[in-house]
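Just one protein chain is left out here, and the rest sit where they should.
Think of it as A, B and C in the order they're written, each chain with its own count starting at 1.
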Amino acid sequence: VLGRGGASEAVSARAWLDGMLAFEAGLARAQARVGVISTEEADAVVNACAGEFDVSEIAAGAGEIGNPAGPLVKALKERTDAPVHRGATSQDVVDTAAMLVTRNALAVIGEDLRGAADEAARLARAHRDTPIMGRTLLQPAVPTTFGLKAAGWMTGLDEARAGLAGLRLSVQFGGAAGTLAGNPPEVVGLLAEELGLEPPVLPWHTLRGRIGELAGALGVAAGAVGKPARDVVLLSQGEVAEVREAVGGGSTAMAHKHNPVAAIAALGCAQQAPGLVATLLTAMVQEHERAAGAWHSEWRPLSVLLITVGSAASWLRASLTGLEVDAARMAVPGDTGHAAELVDRALEARA
Amino acid sequence: VLGRGGASEAVSARAWLDGMLAFEAGLARAQARVGVISTEEADAVVNACAGEFDVSEIAAGAGEIGNPAGPLVKALKERTDAPVHRGATSQDVVDTAAMLVTRNALAVIGEDLRGAADEAARLARAHRDTPIMGRTLLQPAVPTTFGLKAAGWMTGLDEARAGLAGLRLSVQFGGAAGTLAGNPPEVVGLLAEELGLEPPVLPWHTLRGRIGELAGALGVAAGAVGKPARDVVLLSQGEVAEVREAVGGGSTAMAHKHNPVAAIAALGCAQQAPGLVATLLTAMVQEHERAAGAWHSEWRPLSVLLITVGSAASWLRASLTGLEVDAARMAVPGDTGHAAELVDRALEARA
Amino acid sequence: VLGRGGASEAVSARAWLDGMLAFEAGLARAQARVGVISTEEADAVVNACAGEFDVSEIAAGAGEIGNPAGPLVKALKERTDAPVHRGATSQDVVDTAAMLVTRNALAVIGEDLRGAADEAARLARAHRDTPIMGRTLLQPAVPTTFGLKAAGWMTGLDEARAGLAGLRLSVQFGGAAGTLAGNPPEVVGLLAEELGLEPPVLPWHTLRGRIGELAGALGVAAGAVGKPARDVVLLSQGEVAEVREAVGGGSTAMAHKHNPVAAIAALGCAQQAPGLVATLLTAMVQEHERAAGAWHSEWRPLSVLLITVGSAASWLRASLTGLEVDAARMAVPGDTGHAAELVDRALEARA
Partner (left out) sequence: VLGRGGASEAVSARAWLDGMLAFEAGLARAQARVGVISTEEADAVVNACAGEFDVSEIAAGAGEIGNPAGPLVKALKERTDAPVHRGATSQDVVDTAAMLVTRNALAVIGEDLRGAADEAARLARAHRDTPIMGRTLLQPAVPTTFGLKAAGWMTGLDEARAGLAGLRLSVQFGGAAGTLAGNPPEVVGLLAEELGLEPPVLPWHTLRGRIGELAGALGVAAGAVGKPARDVVLLSQGEVAEVREAVGGGSTAMAHKHNPVAAIAALGCAQQAPGLVATLLTAMVQEHERAAGAWHSEWRPLSVLLITVGSAASWLRASLTGLEVDAARMAVPGDTGHAAELVDRALEARA
């Protein structure tokens, strides 16, 4: 229920391990390009990284040193004599893996947000002129159109997606104290190139703006998903019954019920986001060159935030897909103002 | 790193499933005791509950109906013709399972809090008169004793444990709309007896004070753990070096380092709690007889909160166990006031 | 809108100042009782504390030293030569003032929670047997009674009030490093007696369990208020129209509207609580003998939390007072189970 869509898989323990291996392989390749290590050595490291690793073994080892990079490097060194992890520190590995994991998760989240917005756009177009009572403070106010309501959902989702698309996903590389000791500075740019991430101006071991921005944008996405989900739930009430989910389900106790399960699940997922955002923002206050605890407090909230926002987006998309609209029940007399023109404007702005 | 101690296991998917099965078996037994079903039927249900179930299959089914109780009841009904889940609703099952899971998790968390407090008590006793510079606003102020500092850790941990011990862990049983339709009211008390939980005055499907109180008490426990962890980290600084963890570890890049790994991990876990508490408190505003989303938003934060507080407590206990105290480095001249008497008072209050 | 009820006044800048003056006067009296200072000196301090002080002047001075106790002590010393603030530290003054302010605010909050619960009890009694559709996941489920719904509101509010009533409100007194240097330990108990607060086992400058517990209990109270407020808003929807606020209001644009203004304002206030609770829990991790920032981060959230929960309770009480119930519209055929008996049980448990 809480892990629908592809984000859960994108942030699995396996995915984190793959991200760490990608860092070590990419670093070796980048170091070979500037001559810090030989091409043969790089190949040996890359080969070692391509092997099989036991996720639970690495996790167990992480408990001893306090992070998962240590046991992974140890496992790699058992497989090759070539220089692994040269001039790198644990946080270089884990932060870069976090960015790779995030990139993959954002891709599926973005796709579900886009899909949900497409459905909303379809509804906006189809119901551009369908009158519906506008409701303010949950009281009937004056008429609007269902198309304008759906256009609002679409706009909110598109804006949230744009926010996610604009994030900085940067490689992390600085070594023990962030001075790039033991590596020429060019390695950073080359490593970024290898991994398809941005090169940062400075190592960001304790400059967590990137994480804070990511958290904020995911929090906004959760809100943008929660809004239409709440509207669908309210419009599905027995006394209102203006929409009906195609995917809704029954209950263990009452066969006659048709619950808007997808919208409810979307809400349940979206509402978990703000607290996680707060945790990640709190964690921005990190000490000196690498933090004592605040960094560790980021790992799980980041993963869970990606999962819950991804799940929310996936559920909302399911809710809006095939949403049955009862235009006859919606019908309300009166002036809908410029609702239809606003729909057109929003659809144009999207195109 | 983030799931040390027994709480992770206590809130695993398997543990949740076991809790749900305990509910169904307990309900059948309670219903047999008042004659709603026969003893033979109850035995059949209890037997069915004792069988093997595939956690991942139940989870997959949960995605369709929106909660895990539906597929479980379905699986039970495939195994027995006896009346399963009579007059119950999904939330009866899941909430009761949550309370059973919580009870088990609180037992291990309480044990680790007690263990950490015991270590703090040992330090308080041993260093009742060991002078150390009192530090306020991270500046040297006037002397105190290390024993008083440790007595403060102990007191905070004990108070947090008392808060957890005082929580209401109640069975949930109300049926579809919380009216106990189809069951005599006595079933609630008998079910509570069967499961070792409290009987509530009313079904609490949307009266979430219990969850809010649990969240608050876990948040306080996290803070009580974080305080000594922060102190250990600060006292372990190279420039201070007044304590040294017995369990501390090295780094991937610098063999000479002795990091206070356990205290750092405790901090990293503890700092994840407040955001989760906020999510659970936000979820208290639940609609009518059963909520549309807010209830769903409780499940993961509750599990993660139990895990992260449990992990924090376990790490702190490890940090304080065998903590090496350098009384010579601590030594500072001057009046320690009534520090030693305060230590005595705190130890007496504990006994 | 956001500061209804008496809590705002109870936590005003003037109230904080009064609390600080009460500490200084109480300390002098307590010290005279054990002979640390003479009765004449104590009288002089008490007299000085009874004078007029300019709140904004103290606030301005606070900016220089970093807390308001410094400028207040300075102002007192300008008025008397008797020993003011002997052996005390800034945090002794401010924390004790916080407890006095909290006590007063909790009194008015408790009174409004009780008043709201009384109204809910009245509705429960009057509508013990009034059938209404039970709604789960915002879908019609099976019948219940409006009395049971109201009994749930009552129970949640009463439990929240009990949580607030059980809080520890303790005097703070420890001096510069919490060792009671310069004062006999008995002063703590006497000072507590003077102020009507509890004496703590240890000074709690950096043991913030009390603040965390207070935050948690206020968060629970906010949730307990938000739940009935949400129900009233939903039941007031045009399509449902089963209740109508006596105090509801119109809109600037639409004269025909009757908005459930009080319930909406209650919700708006209640929803501000969880984030503030998280801030206060985060602040529990305080360094050494007195913290560098975390303590400062408590002041405003504590005041605002008291205000917003108090305002929520006051608005809910207004919403429920005279709430018009349309039993005819509620009417639904079918079995209401044991709803009426549950109402009786809840009312008995209250008495």
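Some notes on this structure:
To be clear about the criterion, contacts are C-beta pairs under 8 Å (C-beta built on N, C-alpha and C of every residue); 3 or more make two chains touch, one makes a residue touch a chain.
Owing to the predicted nature of the structure, the values given are computational and were not obtained by experimental measurement.
Under the touch definition stated at the start, the shown chains contacted by the missing one in the entire complex are A, B, C.
Of the listed residues A:9, A:193, A:213 or A:326, the one in contact with the hidden chain in the full complex is A:213. When the full complex is taken into account, the listed residue touching the unshown chain is A:163, out of A:110, A:163 or A:260. Here one chain is not drawn; of A:1, A:148 or A:323, the residue touching it is A:148. Against the chain not shown here, chain C presents residues 1-2, 4, 62-70, 73, 85, 88-90, 175-176, 229-230, 233, 249-254, 259-261, 263-269, 271-272, 274-279, 282-283, 292-297, 299-301, 304, 308. Counting over the whole complex, chain B has residues 133, 135-142, 233-234, 236-240, 251, 253-254, 257-260, 264, 274-275, 278, 282 touching the chain that is not drawn. Contacts to the hidden chain, counted on chain A, fall at residues 66, 89, 134-138, 141-145, 148-149, 151-152, 155-156, 159-160, 163, 175-182, 184-185, 201-203, 206-209, 212-213, 215-217, 219-220, 222-224, 226-227, 229-231, 234, 267, 270-271, 273-275, 277-279, 281-282, 284-292, 335-339, 341-342, 345-346, 349.
By definition in this document, only the chains that are shown with their structure count from here on.
Chain centres here are Cα averages; for chain A and chain B they lie 28 Å apart.
The residues of chain C that reach two or more other chains are 135-138, 141-142, 234, 274-275, 278, 282, listed in rising order.
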